[in-house]
Structures are given as structure tokens and as C-alpha cells.
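A single protein chain has been removed from this complex, and every other one stays in its place.
Order of writing sets the labels: A and B. Residues in every chain begin at 1.
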Amino acid sequence: MKNEIGKLYIELNEEFNFYAPIKDQGNLKFRKVLNPDDIVLDYYNTKIPPKEILFPEMEVLFEYKTDGKNVTEIIERKDLEYKNIIFGIRPCDAHSFTLLEYFFSYGDVKDEIFLKKRKNTLIMGIACNSPKSTCFCTSIEGHPFMKSDMDILLVDLGEKYLVEGISDKGKKLMARLKWLTDAKQQDVKIAEALSKKAEESFETKLDLKDIDKILDPNFEHPIWEEISDICIGCGTCSFLCPTCTCFDVLDQNNQYNNKGRRIRIWDTCQFSLYTLHTSGHNPRKSCIERCRNRILHKFCYYPENYDMLGCVGCGRCIQLCPVNNDLRSIIERINKIKSKKEEKVSA
Amino acid sequence: MVTQTKQNKNLEETWEPKILAFLCNWCSYAGADLAGVSRIQYPPSIRVVRVPCSGRVSPYFIIKGIMDGWDGVIVSGCHPGDCHYLTGNLVARRRFAILKELLEFFGIEPGRVNFMWASAAEGERFANLIKKATRIVKKLGPNTKFSKKW
Partner (left out) sequence: MSIETENKKIEEEMREVARNLLREKKVNVVIGYTKGTVPLSSTPIIITSENNVDKLIWNNLCYVNLAKYLVPRIPQLIDPEKGDLKVGIVSKGCVGRALVHLSVENQINLKNVKMIGIPCNGIINRKRIEKEIGEKEILELFTSDQDIVVKGKDFEAKYSYDEYINELCKVCKVKSPPKIVDFKDSCLGECQEVKSVDDNFTDVVEFESKATQDKWSYIKEALQSCTRCYACREACPMCYCNLCFVDQNKPIWFEKTTEISDILSFHLIRAMHLAGRCVACGACSSVCPVGIDLNLITRKLEKIVKERFDFISGIDSNKMPPMMDYNMNDREEFMLEE
């Protein structure tokens, strides 16, 4: 039942940090819930992506103490063992957590802080009955009712939710909630019909089948000038992208109290200083190179490294770009290169 | 009960504000020196930073001072027309005017940041102005909006 969300909150709040969409200054964001009446579930998607729960805008990596000259002690973070529940997340954002996990666990040096938090996090998502006109998760092999990245999936049937446990963690949690009633065959049928209806209602369909094969040889193509001529290099697209992960590491020193801490803050490849070398050379000195880098990262390097596209199809960059540099038209123009392959000229 | 409130009052009265003072080398710093040599008493609340001219003081210094937790900031220079570098203090005066209005607009108490002119021969004037500034800042209380919590 829809009015039982409060019951869910009260039961789980003591053991878990309960995160859900809450309105903050007119914007919908994922925040820790203090009052279950604040939870908003009748929404398309939050403005700030839920990556900020496990990968916040500013995060302390560790603290240290000094004796005036040298570091005497390093204090690691102790709050990573708390368990989290992210409630009310959409399938595209849940998929972004899978991509974030790949990124932070790639290679020899793994990001322990993110991975520990991720291990202690349970994802309870809600399927999209009516996607927005700018959503395109079906174009990146996703689905508005996709379950594979979640632990528990809820489907909105009107007056009640159909709850399905998907992973072992999810099934265990469901077993604890003794007040859930068994689903009827009819409910499952309604959910399947809703799923089909949502899949067919997508207005945006992009052809991303061979995009990495088109992008790879066309690094120097003159189309990049055309695509980026109105970009102002602000950083909104990366900050609001659920899969963008670049960060800057800074040390903050409090010399009067002989202590300090190392923090990380969000950074973006769209800033002009991102690739500035100390020699003064900047390989990406204009918006042309930086725009190109972002598209290649999402649609060419991710498939090369992880075998999946780095975009989840949430559409936030399309809605919030200040100059309305629409990703859909960019992809369309890139696909046209494929059909005009004979005319490809070296600038 | 009476001794307790007396003790609390003493604690309150014994809080001394910490004020960051930028003094221009040719006039105000010399003026402060003169006040010291003439044994003129003024509250020990200021911590002096000597700058070559009040025009060297950038708004960054003042704002960083407030953000780092200083209770007050004072900038003192030569009188207009008497600047050692001719026009440094005139440029600074425009900056200070805008900064003061903006700080007040943002809700930072206007008494925390003060600007003054004091020449090298005005030891007593310097001491009086510092006394006045300390009185104003003391009434405003400690700077709790921006103390570093870690």
C-alpha cells in the first residue's frame, strides 16, 4: 500500500541511513530522510543524481595530525561501516551505480572508500511508468523496468506497489518485512502491461549500435568544431551526470591546531584548467577538444574498457545544458559521418 | 547564585576580540609606533600586518580574514593626498567603499570590518580609533558564522 512507506521508514531507519527523494529549495534531491512525509515518489527524476550519496561533492579522505613539522598520525575514516538504503531510485540511476563500481574498482589501486560504502548499500528502486520525453534508456540497452542493477524493485500499480526482491540482499530484507502481503497473479500481469506501455512510449530513440566504431577513427574530424561552437565550458553536464566521476584532491591545513585533512571535490573535464600542465601546455585548450573528450569518454572509451556504454540515458544533460547543446542532435550528426564515410576529409 | 552570575559576567567581560589590522608602512604603522613610544594605552586586541600601502590590501585579505574566524578586520592608511605612492589610498578607498556595502548586504555585521586614516604623527588618534573599533567589535560578540569546525 502506498501509505505504508512510513511504516517501512520507521522499521528500517534505526539500522540503515534511509535516503529518498526530498524537495530541497524547490529542487528534488536524494537526502537522508528525517520525516517520512517529506518523501516524494510522484516524480520523473531528481535534479542532482544519486551518485552524490556515495560519491558526495566534497568528501574527506582522511585526517592527519602534525607536530609542527612532520605528520605524526593518519586517521582513517570510521563511518564507512554504516548501512545505507537508497529508496525510490530510477533504473537508469541504479545502472549508474554499476558503472561507478566498475570505475572505482578498475586496475590495481581500488577506491576503498567508495567500494566499502557501496557494499553496505541496498538499492530499492521504483520503475518508470511514464518516462520523460528526453529519456532514452532503451537506446543504451536499458529499460524503464530494468531490475539487474537493483536489490529490490517496486512497481507503481496505482494504489499499491508490487515489491520484487532481485538480489540475495534484497530477498533477505523483504523476508524481514513481515507486513508485506503476497502478490496476486493479477498484480504481476498489470505490472507486465505497464512495462510494455512504458517501453513503447519513448519519444527519444538514438542509434548507438556502432557509435564507438564511428568515433574511434574520427578523432580529427571537422565535425567537432561544429558540435562545440556554442559550448561555454561550464561543467553543468558533468556535475549532473550520474556516471561522471572526475575529482580533484586537495589538502586543507589547520596549522594553528597542528592538524589537517585531505578532501576530494568534484572536478570536470570541461574546465579549462583540467588538463593544464605545469609547463603551461594544455592539450585541450578550447571547448572543441573538451566537448570531444566528453562524448568520446561516454561512447567510445567506456565500451573499450568495460564493454558497456558510459551513458545511462537519464537526459539530465539535455534538460539542463545552459546553451541547449542537445546530446541527441550530437549523436545524430556523428551517425551521419558513418553514411558519408567516403567524403571523410582530413580537415 | 550571586557569585555564579558574577563569574559568568567576568567570563563574558574577559573575552577579547581578535582583530586583524593591515597598517600602511609609511603612515599608520609609524603612527602605531608613536603611540607605543608615547606609552598611550590601547586594547591589545589587534594583530598587525605591515603593508607598503593601503592600496596593497586586496579584498581577498579582508574576506579571508572573516572566513578564517577573525572577529574583526581593520585597514589603516595615509590620509587622502598624503600617500607615499601618491594615489594608492585613493584607489583603495573606492575598493573599501564597495566592499563595505557588499559585506553589509550579505548580512555580515557592518562593525566587523573598519577602515581608517591615521598619519605618522597621530599616535593618539591611532590609539583612540583602535579603542573605538575594539568597543564596536566587542559589542558584536565573537565571529561564530565562520569558524572552522574541524
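Brief remarks on what is shown
Rule of thumb we're sticking to: contacts are C-beta pairs under 8 Å (C-beta built on N, C-alpha and C of every residue); 3 or more make two chains touch, one makes a residue touch a chain.
Source: prediction; values computed, not measured.
Although one chain is not displayed, its contacts with chain B can still be listed: residues 59-60, 63-64, 67, 74, 80-81, 87, 90-91, 93-110, 114-117, 125, 128-129, 132-133, 145-146.
Counting over the whole complex, chain A has residues 24-28, 40, 42-44, 47-48, 57-58, 130, 132-134, 225, 229-230, 232-236, 239-240, 248, 250, 252, 263, 265-266, 268, 271-273, 286-288, 318-320, 322-326, 328-329 touching the chain that is not drawn.
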